[in-house]
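Only one protein chain is missing; all other protein chains are in place.
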Amino acid sequence: MEGRRPRRYGSCVLGATGVVGQRLVQMLGSHPWFDLTEVAASERSSGKTYAEAVCWHLDTPIPESARGLVVKGLDPSLDCDFVFSALDSSVAGAAEEDFARAGYPVVSNTRNHRMDPDVPLLIPEVNAAHLDAIPRQQKNRGYNTGFIVTNPNCSTAGLVLVLKPLADAFGLEKIFVVTLQAISGAGYPGVPALDIQSNVVPFISGEEEKMETEPQKLLGKWDGARFVDAGIGISAHCNRVPVVDGHLECVSVGLKKIASLDEVREALRNFEVGAELASLPTALKNPVVVRDEENRPQPRRDANVGNGIRECPLLDVKLTLLSHNLVRGAAGAALLNAELLAARGFLKPRVTPSESQLAEPVSR
Amino acid sequence: MEGRRPRRYGSCVLGATGVVGQRLVQMLGSHPWFDLTEVAASERSSGKTYAEAVCWHLDTPIPESARGLVVKGLDPSLDCDFVFSALDSSVAGAAEEDFARAGYPVVSNTRNHRMDPDVPLLIPEVNAAHLDAIPRQQKNRGYNTGFIVTNPNCSTAGLVLVLKPLADAFGLEKIFVVTLQAISGAGYPGVPALDIQSNVVPFISGEEEKMETEPQKLLGKWDGARFVDAGIGISAHCNRVPVVDGHLECVSVGLKKIASLDEVREALRNFEVGAELASLPTALKNPVVVRDEENRPQPRRDANVGNGIRECPLLDVKLTLLSHNLVRGAAGAALLNAELLAARGFLKPRVTPSESQLAEPVSR
Amino acid sequence: MEGRRPRRYGSCVLGATGVVGQRLVQMLGSHPWFDLTEVAASERSSGKTYAEAVCWHLDTPIPESARGLVVKGLDPSLDCDFVFSALDSSVAGAAEEDFARAGYPVVSNTRNHRMDPDVPLLIPEVNAAHLDAIPRQQKNRGYNTGFIVTNPNCSTAGLVLVLKPLADAFGLEKIFVVTLQAISGAGYPGVPALDIQSNVVPFISGEEEKMETEPQKLLGKWDGARFVDAGIGISAHCNRVPVVDGHLECVSVGLKKIASLDEVREALRNFEVGAELASLPTALKNPVVVRDEENRPQPRRDANVGNGIRECPLLDVKLTLLSHNLVRGAAGAALLNAELLAARGFLKPRVTPSESQLAEPVSR
Partner (left out) sequence: MEGRRPRRYGSCVLGATGVVGQRLVQMLGSHPWFDLTEVAASERSSGKTYAEAVCWHLDTPIPESARGLVVKGLDPSLDCDFVFSALDSSVAGAAEEDFARAGYPVVSNTRNHRMDPDVPLLIPEVNAAHLDAIPRQQKNRGYNTGFIVTNPNCSTAGLVLVLKPLADAFGLEKIFVVTLQAISGAGYPGVPALDIQSNVVPFISGEEEKMETEPQKLLGKWDGARFVDAGIGISAHCNRVPVVDGHLECVSVGLKKIASLDEVREALRNFEVGAELASLPTALKNPVVVRDEENRPQPRRDANVGNGIRECPLLDVKLTLLSHNLVRGAAGAALLNAELLAARGFLKPRVTPSESQLAEPVSR
């Protein structure tokens, strides 16, 4: 509502020259709530503008608003209301803490703080209530207005979004998942063509561990002091396949409550977010799409999550799900998290000069 | 041994113009025990030679011995000691029975009789003892010297070969398997490039059913009257991926007996076939290769079965296995089966004219 | 203009179940001028509806307006103002003549009549004046209101569109062209994955001949009685590459008039169609896009025509052009041709029952 959001928020992308950073810069080029007011990077760019410093490789041009921004270092004294972190994990841990301590809300896509006991690992449609941990995090760490919120790994993001309605309706006991992940998930230059051309690489470093732990936190609870794991049995095999975009996942699910395939199908099909979430700029009312054709979803042909549901001889349900790793994961996930934070009042818009005159007449 | 195999066996390929048939013809072009003496096909070729009738697409030329053979129909009156069946399943069921009834051993790659209660579904390294069912089959069906022996689906073949040493050492309780299958497994023309280019098709018609039932028979027992299922819980998801040759399978295995990863690794590494099998022309002494690198095996880079073994959070062991779908499955599987049948005396070499004179002097 | 086109045109797609036919049906589902009122096919569909008869494989659903249409045979007695022909070339020749003779304008994508001496081979931006041949065609062949207009092969279409501004500005002497053509140009199922996976097929049957002859007619003239070839020397090599959509062509051009690279670049960049063409629903004001990056255009990344221009040591100019084979060629080409025919008054809208009452009061 216009009345409730009279001002825009200034944002900075930390790690703006990397592949996730570029996509954030792209998405912020035309965002209804957020302006890109700063870009920063860990390496020395010595006063170069973003257009000079970046090796841009997205399909659309660099947004005009970003071209001329001077690339800053990781010093937490930037002109913005909050920061996105798309830093390399080798530097992200300390840098994100520095910014939070200096008062900036940090919306992070990196893995460094995802499993911290007081940092929300957030998918708005799944566990918005985990934002309740922010005050405790600020108290624990002595942060004032700053804090850290993270989003999960891109293959976890697609999985948990589909598991959520099943967890709500039937409870989850066990999950087997085998991923077939797209090359764009590895960034740029990422996977050498010689490794993946007409091939499958049956291993992605650290990925199986992430998929076996992150869902526990996402589907678990904040009990006021700490996150309690969901206690689901999870086994993951991760593969890289020669596909451009879209992580496909073959999943077998064991439910706590007996359910027919039709009930499972309906639970997925009827999954709908509430009014608050639906009003976020990049959110979808029905984030899960169920396909009835047995040979869908396919990465090259199908855009969003979906599945082909059938009975599992060992557990209860088999399904194939597909999620766009760049839209539901990485940059898109961080952006949706920031939108939820803004909607809930965790981000404070900057006071503009003219407004400050109105707001503080006494100070003259 | 020379002394025990003084004569060669004449063979016919039924369905010789199809993709599996062509590969059988190719392999029989230089086989130490078997000659290709006839080729047959279901469609009318009206007296054409094999070279005229076939649309050959293998990389080596048509074997000289096959070029001039006249393509016969499916009439069971061919000049050979046994037949390979690579027929389309729409005609294979009846044709294979006709040939068996007419006295021909039938070594079949088709799915029609795989699950018949008196037909061995055979992988020599796994269940050679199932050949004991042949006399019962002959009695049941009124066959004289003829019989039917089948090999499993190509994705089952790779899986069960790797499961066999684990079944022997630890017992099997549950199997989760997700396949990433190569395009050559679908024959020629097979998968349209428009369907699989830079894509995954998460469904192969009938494949999951085969993978969930065939291993039960392969790892089960012949009790003298019928095959008893292994009683393993099996769940399979099957995918087609843009890879030329080699089916990759991500497997989680639940064992009956507690075993460490090292014990599992050793059981696989030490898997060795006996002297009889090792002496078959196309058999390997150690049919399972264990790779220690976590990012192997890969279809384009690795030739035979192998795996990367690690713990499974839900069951006991996770492993990735790779098997060449054309060497361990389809044509190669049928050929190895025929070799075992020959070694065990189930195939009878033809009596040549001059030999018959020597053998039957009284008849003069 | 509303005032000039008060009525819509009813169209039929001949060969509506094939791959080009499907795309025409798709495009006609929401066309501002044309309705799809009939679908026809050469094979017997015995009263089936289009939704029943077609094996639809496009990404969007079958248009509602097409689903329930009964698939007719190739009898020229259909309820429509003109027909699109996407028939197989084995039947297209005679069928298109039958429809033209029966009074239907035929807008054909097939190769059968492309080089007929009285049939326009049409790219609206290139040789709209060739429509002058229609009256002569009707006279030659004894057609009344019917006639045949064709569009070129998809790889020719992209080439000639880029050559046109160069021909106008500098004259063309010689053309060397090597194509790298996408798999979607071969229809469905089209190219088997086994043939093109990680491979190039350096031959497309009949394609080089088409590329060496069709541009002569397209860039030539109608002299009132016959088409006069452009007299350009053309040499073409055609390759199929593992790309989904978009034909890339490496071209060297010999010009009649000396021109600098900048002049060539400007001629391409400034190529702009006139007001009449620009007003056609699917036409572009600037159909040629020039890219300055030396590693563009690329099929997967770039949508429309474009090029990277540099000097040719033998001829005058080297350029790489890319054209979407389904948008500029095949269905899209036929549709644009029909739009031009409508704009020029060659198509006559049907008289609806109520209109006929108004129009012919005297006949009561």
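A, B and C are the chain letters, set down in written order, and residue numbers restart from 1 in every chain.
Here is the rule we go by: a contact is a pair of C-beta atoms (placed from the backbone, for glycine too) under 8 Å apart; a residue touches a chain by one contact, two chains touch by 3 or more.
The structure presented is a predicted model; accordingly, all values stated were derived computationally and were not measured.
Participant: Please work out which displayed chains the absent chain touches and list them by label.
Facilitator: Every shown chain touched by the left-out chain: A, B, C.
Participant: Which residue, C:Gly47, C:Pro117, C:Pro202 or C:Gly274, contacts the hidden chain when the whole complex is considered?
Facilitator: C:Pro202
Participant: In the complete assembly, which of C:Gly146, C:Gly220 or C:Pro299 touches the absent chain?
Facilitator: C:Pro299
Participant: Please identify which residue in C:Leu58, C:Cys250 or C:Ala283 touches the non-displayed chain.
Facilitator: Reading the full complex, the residue touching the unseen chain is C:Cys250.
Participant: Specify the residue from the set C:Cys12, C:Ala167, C:Val241 or C:Leu280 that touches the hidden chain.
Facilitator: C:Val241
Participant: Considering the whole complex, which of C:Gln26, C:Ser85 or C:Thr320 touches the chain not shown?
Facilitator: C:Thr320
Participant: Using the touch rule from the top, list residues of chain C that touch the missing partner.
Facilitator: Chain C touches the missing chain through residues 174, 176, 178, 180, 197-203, 212, 233-235, 237, 239, 241-244, 248, 250, 252, 294-301, 308, 312-315, 318, 320.
Participant: Tell me where the left-out chain touches chain B, residue by residue.
Facilitator: 59, 197-198, 244, 300-301
Participant: Hey, which chain A residues sit against the chain that's not shown?
Facilitator: The missing chain touches chain A at positions 57, 183-184, 188-198, 242-244.
What we mean here is this: only the chains that are shown with their structure count from here on.
Participant: From the mean C-alpha coordinate of chain A to that of chain C, what's the distance rounded to whole Å?
Facilitator: Computed from C-alpha means, the inter-chain centre distance equals 44 Å.
Participant: Using the touch rule from the top of the page, what residues of chain C touch 2 or more other chains?
Facilitator: Where chain C meets two or more other chains at a single residue, that happens at 197-198, 244.
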